[in-house]
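Structure provided below as structure tokens; questions to follow.
Let's turn to chain A:
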Amino acid sequence: MTADFPLLSALIAVPMLGALVALALPAKRDDLQRAAAMIFSMATLGLAGYLLVEFQTGTAAFQFVEHKTWIRDFGISYTLGVDGISLFMIVLTALLFPVVLLASANVRKNLKAYLFFMLMLEAGIIGVFMSLDLILFFVFWEITLVPMYFLIGGWGYDRRIYAAIKFFLYTMAGSALLLVGILSLAFLHDSATGTLTFNFVELANWDGLSGSTEKWLFLAFFAGFAVKVPLFPFHTWLPDAHTEAPTAGSVVLAGVLLKMGTYGFLRFSMTLFPEATRDLAPLLLVLATIGIIYGALMATVQPDIKRLIAYSSVAHLGFVVLGIFALTTQGLAGGVFTMIAHGLNTGVLFLLVGMIYERRHTRQIAELRGLWKVAPRLGGLFLVAAFASVGLPGLSGFVGEFLVLLGTFLTQRPYAIISASGVILAAVYLLWAYQRVFTGEPEGENAAMADLNGREMVTVLPLVLLSLVIGVYPKPILERIEPSLKTTIEHIEARTDYREPSAPVLITESDDEPGAPPVVHDEEVVP
Partner candidate 1 sequence: MMTWIVFTVAAVAAVLSAIGVVVSRNPVHAALNLVGTLFSVAVLFVLQEAHFLAAVQVIVYAGAVVVLFLFVIMLLGVDRDEMLDDPLPFQRPIALVAGGVALFGLSVLIQGTVATGGLSARGPALSGDEGGNVERVAKSLFTDFIWPFEITSVLLVIAVVGAIVLVRDGRRDDADSSEPESAS
Partner candidate 2 sequence: MRVGPGPYLLVAAILFTVGATGVMLRRNALVMFMCVELMLNAVNLTFVTFSRQLDDIGGQVYVFFVLVVAAAEVAVGLAIIVAIFRRRQGATADDLNLLKG
Partner candidate 3 sequence: MDAGGISVTVRLGQGEIPVDQIPVDQIPVEGQPTQTIPTPDLEFAGIGPEVVVSTTALVIVGLLALSQRWPRLRSATFWVSIVGLAVAGVLLAGAWSDVMTFGSYQTLRGMVAVDGFALFNKFLVLVATFLGLLIAQGFLRRENLDAGAYHALILLSAAGMLMMASANDLIVIFLALEVLSIALYVLAAFHRDRLESQEAGIKYFVLGAFSSAIFLYGVAWVYGATGTTSLTGIAQFLSNFTLVENQGLLVGLALLLVGFGFKVSAVPFHMWTPDVYEGAPTPVTAFMSAGTKVASFAALLRVLQTGLETQRLDWEPLVFGLAVLTLVVGSVLAIVQTNVKRMLAYSSISHAGFVLIGVQAGTDDGVAAALAYLFAYTFIVVGTFSVVTVLAHRGDVGHDLSDYRGLSRRQPVVAALLAFLLFAQAGIPLTSGFVAKLAVFRAAVNDEQYALVIVAVLVAVVAAFVYIRLLVVTYLEDTDSDGTAGRVHVDGGARLALAICAAFTLAIGVAPNALLDIADRANFLF
């Protein structure tokens, strides 16, 4: 591959091509279609791997940038680029899709369309993560709704249509305001500078918004992202969508789709509206904290295991948002890391729940019992994923949550303390569910359930192992993310009077100021 090879475009094009190929193959040949989809998704993974290898560590600049004019009149361009933040989201996406395709072996109904939507979804999500033009971003953002809508509605469970419609409209409502925000921003920029552009970098470097305008725009973006994340109280579409979606849909939804929201906050909201970010961070922090506690509490009383995991996602994504808006390197790094870790762990959980459902045709916790005995591999893997999700050190969940809480603690102590209690609750609901589902003496159908077969092991194991690996050795990820995060924070610092607390130096603190946080207060700032 030469240097001119449009790697990023290829990452979008390959799954899209795969989708068309799947559509073109004869309807009767399930095997061919599956194989084609698998080949194309693996090719995408290969490209993502190549991206990972070629990615220059230690720089915050966008890499592999591609730029072409798209809609000249509106200043819209086809601009792609990758930095440390998006890199791993792309890799995670590329990784999850082969896995879910493998997990979809039991999908028989209208397989062709299923694969088509799956691969289109992959292309869309990857596009979201590499777009550097706001409209292009929005295009990919919206376009992911369509395949997801069909996947939930077409291959989901009992209340799938309700869930699909709710998903579609709710997220669309949020993104509608996002679009208003994007347009307003660009046109304000246009009227101020005379250049109509949606280019992220150019807009980010423009410092001409008035304070209140910036806040309104921030809120418009917020509407789009908060619904997607989802932040409390915009979360209620998620349990329905998660529960009713087919396994693959749930995995993708939890694994990467929700991350689009937090990614949006990180990439766009913070950089475009630094002042509003600083001013409105408390709002986000409050909602994130509520989400963490509320999601966990609600999870404890869900009778449906998928719903339970869905609410746990609310809590986890709360952590991500908390970390991001703590505005510290640690918090941001933790947020991004949690995005990755949650993708892996919750992905595994959903995969396993799907496998249980395929066997038992129920997700009701009350109807399951003692599965560990009859399915030790299933039980074991579920346990590992559950503990990873709980934040057990050594597994991926911990690194992210730890950094988030630590980073938050530095600037926003109360939120960190309240949120830290989420770690207790996570154990409560997941172990409660585990106990009800997997322990005890299995009876009836539960006693006859089969353990995971080879294919299923192959589906789940890579994710579990990866979760373990990055939990033990997260450095390769962290060191690639960090420059971009630093740049983001520096950007905010350059625009506002916010200063990230520097590492404390060991000095004797006076006794009359016990435990004074090293938070830099606004008025203390030395410009």
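Picked so that all candidates are chains of the complex that A comes from, given by their letters.
Definition applied: contacts are C-beta pairs under 8 Å (C-beta built on N, C-alpha and C of every residue); 3 or more make two chains touch, one makes a residue touch a chain; residues count from 1.
Note that the structure is a prediction, hence the values are computed from the model and not measured.
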Chain A in this complex touches just one of 1, 2 or 3, namely candidate 3
Quick one: which bits of chain A touch candidate 3 in the complex? Just the residue numbers, please.
-> 70-74, 135, 138-140, 142-143, 145-146, 149-150, 153-154, 160-161, 164-165, 168-169, 172-173, 176-177, 179-180, 183-184, 187, 190-191
